[in-house]
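For this depiction, one protein chain was excluded, whereas all remaining protein chains were kept in their positions.
Up next is subunit A:
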Amino acid sequence: TAPKNLESRTRHVRETWAKHCFKTLYMSSAKSDFPTVGLNVSEGRDNLYWKTIRALQHIHQHHLDEVDWFLKADDDTYVIVENLNYVLSKHDPERPVYFGRRFAPFVSQGYMSGGAGYVLSKEALRRFIEGFTTGKCTHFSPIEDMALGKCMETMKVEAGDSRDVIGRQTFHPFPPENYVVPQLPRPQPWFLNYEYYKRLQGPGCCSDFAVSFHYITAVQMYVLEYLTYHLRPYGYKYRFN
């Protein structure tokens, strides 16, 4: 996050989904009583990868043994933590693997969308840090998600498949509206061209146990909270179990 977003965005993250995390850290260019961790970076899209590197270094230094998995999300990402737990429950945090919305270009094993959020296993985090310590990974590009994905590949961290048992996506780099609406105009919207796995529009787009959505406004955070945890059809026997 950033100082200018704390009131308009991050506050609402703290009020909604962050409450479901075991531990939450808010990474910013400046320390504050929010509370935020102050990293030695400047704000802005060009500095995003630096911010991510510094954030992961901070976590590796101070919090490595507290948890098994490390989720990076933006202040306009909405995450359903129970569903993230469910995806991760089948995997071993001591294995070098990371999960998210897999994109195909630029990195041969693919890389995970930054906005949709990605989650590193403990071993994956160790290897990322090692990459920078040894110089195998560098800040070769400001494009955070792609550059991190390249480092992951270099350090032999596997790009995992986060889809549910019937192949539906769980991490989403856009709001639900972009995916669930049945007929999208031809030609295919640009954001679907990056996808590693195909078949992504209409009802088959998104898992019932979706993990994340991105470009979520403050109002939408609470709307998603309401739709996920509160509003339900009484007595309904869900199709997918």
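Just so it is clear, a contact is a pair of C-beta atoms (placed from the backbone, for glycine too) under 8 Å apart; a residue touches a chain by one contact, two chains touch by 3 or more; residues count from 1.
The working rule: contacts and distances are computed from a predicted model.
Note on the omitted subunit: UniProt lists it as "C1GALT1-specific chaperone 1", one of the names in "TrmE-type G domain-containing protein", "C1GALT1-specific chaperone 1", "3-dehydrosphinganine reductase" or "AP complex subunit sigma". Taking the complete complex into account, A:E82 is the one of A:E82, A:E130 or A:D161 that touches the chain left out. The hidden chain makes contact, of the residues A:E15, A:E94 or A:E130, with A:E15. Of the candidate positions A:R45, A:K90, A:K198 or A:K237, contact with the hidden chain is made by A:K237. Against the chain not displayed here, subunit A makes contact via residues 15, 80, 82-83, 85-86, 176-177, 180-182, 202-204, 206, 208-210, 218-220, 222-240.
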